[in-house]
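Here the complex is missing one protein chain, while the rest keep their positions.
Now for subunit A:
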């Protein structure tokens, strides 16, 4: 089963949506009762597949992370509901690699 200890949010600039999603992830993890997981944000130019155990991005830049092992893709970058549902799915995965669209 996939162990997720670090989540990286990523956007073009590393300032806007990535930080927004990082804050929402911290909130969502709390709501889901998941502890011991950190969330950070960065830019596309700095991210590498080794940066974290799970990557969360908006659908516009999802193609650029197509080769990454574990990715959550958000349709609506600001939606807590969508994020919470997709994070719950990610933490329930038994496969080692997955993309949640």
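Operating definition for what follows: contacts are C-beta pairs under 8 Å (C-beta built on N, C-alpha and C of every residue); 3 or more make two chains touch, one makes a residue touch a chain; residues count from 1.
FYI, contacts and distances are computed from a predicted model.
Missing from the rendering is one chain, named in UniProt as "Ascorbate-specific PTS system EIIA component" (options: "Thiol-disulfide oxidoreductase resA", "Tripartite tricarboxylate transporter permease", "DMSO reductase" or "Ascorbate-specific PTS system EIIA component").
Considering the complete assembly, subunit A touches the hidden chain via residues 11-17, 19-20, 23-24, 41, 43, 58, 60-61, 76-81.
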